[in-house]
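What follows is part of the complex, with its chains left where they were.
So that you can tell them apart, the chains are marked A, B, C and D in the order they are listed, and the count of residues begins at 1 in each.
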Amino acid sequence: MKDNDKYIELGFAKLDLERSQRRGYPEAIFCECKTNEQLVEIFSAFKEKNTNVIGTRANLEQYKYLKQKLPDVNYNEKGRILTLVSEEIQKVGEVAVCTGGTGDIPVAEEAALTAEFFGSKVKRYYDVGISGIHRLFDKIDEIKKANVIIAVAGMEGALGSIIAGMADCHVIAVPTSIGYGASFKGVSALLTMLNSCAEGMSVVNIDNGFNAGYSANQINRQIAGVK
Amino acid sequence: MKDNDKYIELGFAKLDLERSQRRGYPEAIFCECKTNEQLVEIFSAFKEKNTNVIGTRANLEQYKYLKQKLPDVNYNEKGRILTLVSEEIQKVGEVAVCTGGTGDIPVAEEAALTAEFFGSKVKRYYDVGISGIHRLFDKIDEIKKANVIIAVAGMEGALGSIIAGMADCHVIAVPTSIGYGASFKGVSALLTMLNSCAEGMSVVNIDNGFNAGYSANQINRQIAGVK
Amino acid sequence: MKDNDKYIELGFAKLDLERSQRRGYPEAIFCECKTNEQLVEIFSAFKEKNTNVIGTRANLEQYKYLKQKLPDVNYNEKGRILTLVSEEIQKVGEVAVCTGGTGDIPVAEEAALTAEFFGSKVKRYYDVGISGIHRLFDKIDEIKKANVIIAVAGMEGALGSIIAGMADCHVIAVPTSIGYGASFKGVSALLTMLNSCAEGMSVVNIDNGFNAGYSANQINRQIAGVK
Amino acid sequence: MKDNDKYIELGFAKLDLERSQRRGYPEAIFCECKTNEQLVEIFSAFKEKNTNVIGTRANLEQYKYLKQKLPDVNYNEKGRILTLVSEEIQKVGEVAVCTGGTGDIPVAEEAALTAEFFGSKVKRYYDVGISGIHRLFDKIDEIKKANVIIAVAGMEGALGSIIAGMADCHVIAVPTSIGYGASFKGVSALLTMLNSCAEGMSVVNIDNGFNAGYSANQINRQIAGVK
């Protein structure tokens, strides 16, 4: 294991050490294509440097393996998030996370947990989709109080547009792969969001709760004055 | 010009005479790929049989040519509809035609004029899209009184879902090619409509106001008891 | 479990109570992304309110779990439909459900069972596809007697066009994912149906028998005068 | 202009001389991307060798230029076909060319003229599409007498399937770019034809009347025993 002040060289990976300094936040680990052994090496290396670390798209089996070697690791199964926190971050401001339906909750949890890990207070509003729009209207005044809103929706994905048409803060829309037939695993929701006639909304990749949470936190903390 | 009781043989076309009897309504003429001469032949043939005829996607130049030969022909430029009415149809019931924006009006007019030609009363509600949703809510109680609702929208195309989530009659959604970039000439709106989580809505081809108007009329007249 | 007169708050879901009043029919539950526990909570909550409930895309294992807790639940495996009926609806009018082939029957059953649940009489005409068109012609006079026709077809999906060209009531076409190669899991059939040159037909999402059945019932009941 | 017994070298093109011997028929010229000067060179070179030549997708302006230099050249504007015939071919057998609508006629004419140029008798059946299917049934017994049938259709493109389901000879289906919205310039018709559940039909490229005519002639002449 070679090592310099900028990154840790593991051969199969080069862990970014100066990211906290350069970008304000530590590196996140995409667990989907990594072996158990690789994850242990990565989490151990960060731990040694006393750096907080978050792993996304981790499965239960990866967690169990890791837990044996690193008992401090935590796991949220719904959001598939691994965390190892050496230094607690102060949560500030407010991010609202909304979903169109029940099936969108895992992606929403990935977003919410990420925003919390990086230092935001989060409020959740689930199953407020447009087929029964009074459910959304009941909550909209509360939702609008956030600094940033995350709108998570599959199928036709219109939730974000409705919220953006009523809110005065930025909305980050996350299409999900929930649906069937011509939903094309989230493409329909993605296109809906990109073509929204309600301005003040931007979009991330299908099912990418992590980037939504990261971005919302980034904006929320700047607004809260603690970048 | 050969001729039998079922259709008129023009060589380049075979005009369906028994359609009124078989389907309840006369044949419509798709003008886009036809020459001026062909249109004159077709409209004259129907006129001779005393059959009402409607032409869709007709341009102004086609109308002017036709008007010289057949002074009874009428034209609506916005909806690009030609009509030649020998026998007036009684308009019954009510069809509501709504658009998301101003750019969707030509397709909406095609739908509205078609429904009127075949025998429906029509009410128009334009620019009630979701970016300023209070405009729609102001009108929704009135819209819901119709027997069938046509929702015409481009861009993200969410109008139909919102209306279907509030109405108790069937909604026919028409995606339009209005938009740019990832709207892909109406594909985004089409997918939104097909994936709607609000049941009670069906969809027609992009920009196909004619079929929406035809179908809405068909349903409306059955409800009104005058199929 | 918070509760108000408009919906039941379950945290992961908000059950629409005023839908019957607003839209004429109770809410349906999309079971595919729900856990067994969530389904029990949802069905129990509706039962307590004495509201009929229908669940779509339910698998056998979900049914077995639910049946233990709620013995009144019924299941149709072919159509993957769960129902819990507290108050019987009177079936009226007539909806015809046709399929192109044998493989389309599950989607057709979803449509037929849905229409029956919400209050329509249904007649089934299976395997009347166009490769042996005399099979369809044998039945067409009977099919045409319905108030609404549902045409379910995969592969090239031309069934709906043929029927719409001969019937005088509205046709709702359902593309199915039956086929291979360039059928692209139903996209080919979907495009055929959207581009039909036979007017008087509208389309729902690939494999969406539920929406077809819901919509057909909605129209059928209006025609029968019992909306 | 270099020259050998296998091809004529024009620098920008190498004209295939041994094709008649190798494949039974002379080379055809795709005119769309060629300049007037190039066409003159090509047609003159073939003429000098006393070889019949056919040019496809030629526009009127190309014809007029060519006619000045080579007065024997003939042009069919609808089918956009140029021919220069030095040695008349005997027409044999029978090819039937059918279209769904009036807008498909140019592609059908390209097919018919090609088949005639290479040596087939051709019968034309235009506007026999499925929205008024009795028009097709009136003609089907006559159509079935051909050795090969060409079915040309845009929009949903179901014509070929219907015919193939009733005929006992091979059907070559040609999708056309006629249509709008989700017809995607012929893709919808192409997919319909590829996914046909009626066997005994094969497909050529969108708007490729030439290949359909060439192939039908090839098969027809083999059946007639004069390959």
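In this section, a residue touches a chain if its C-beta (ideal position, glycine included) is under 8 Å from a C-beta of that chain, and two chains touch if they have at least 3 such contacts.
From a predicted model like this one, the values you see are computed outputs, not experimental measurements.
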*How many copies of the chain make up the whole complex, given that 4 are shown?*
8
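The working rule: only the chains that are shown with their structure count from here on.
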_Most distant chain from chain D, judged by the mean position of its C-alpha atoms_ = A
_Interface residue identity across copies chain B, chain D - same or different by half_ = different
*Distance between the centres, which are taken as Cα means, of chain C and chain A, whole angstrom*: 36
*chain B and chain C: spacing of chain centres that average the CA atoms, whole Å*: 26
*Can you list the chain C residues in contact with two or more other chains?*
30, 165-166, 187, 190, 194-195, 197, 199, 205-206
*Taking touching chains as linked, do they make an open path (line), a single closed cycle (ring), a hub with spokes (star), an all-linked set (complete), or other?*
other
*Using the touch rule from the top of the page, what pairs of chains touch, sorted by label?*
A-B, A-C, B-C, B-D, C-D
_Residue ranges of chain D touching chain C (in the complex, touch as defined)_ = 100-101, 129-133, 155-158, 161-162, 164-166, 179, 181-184, 187-189, 191-199
*Which positions of chain B touch chain C when the two form their complex?*
22-25, 28, 30, 147, 165-170, 172, 190, 194-195, 197, 199-206, 210-212, 214-215, 218-219, 222-223, 227
*Would you mind writing out the residues of chain B in touch with chain D in their complex?*
6-7, 11-14, 16, 18-19, 27, 30, 32-34, 38, 57, 175, 177, 185-187, 190, 205-208
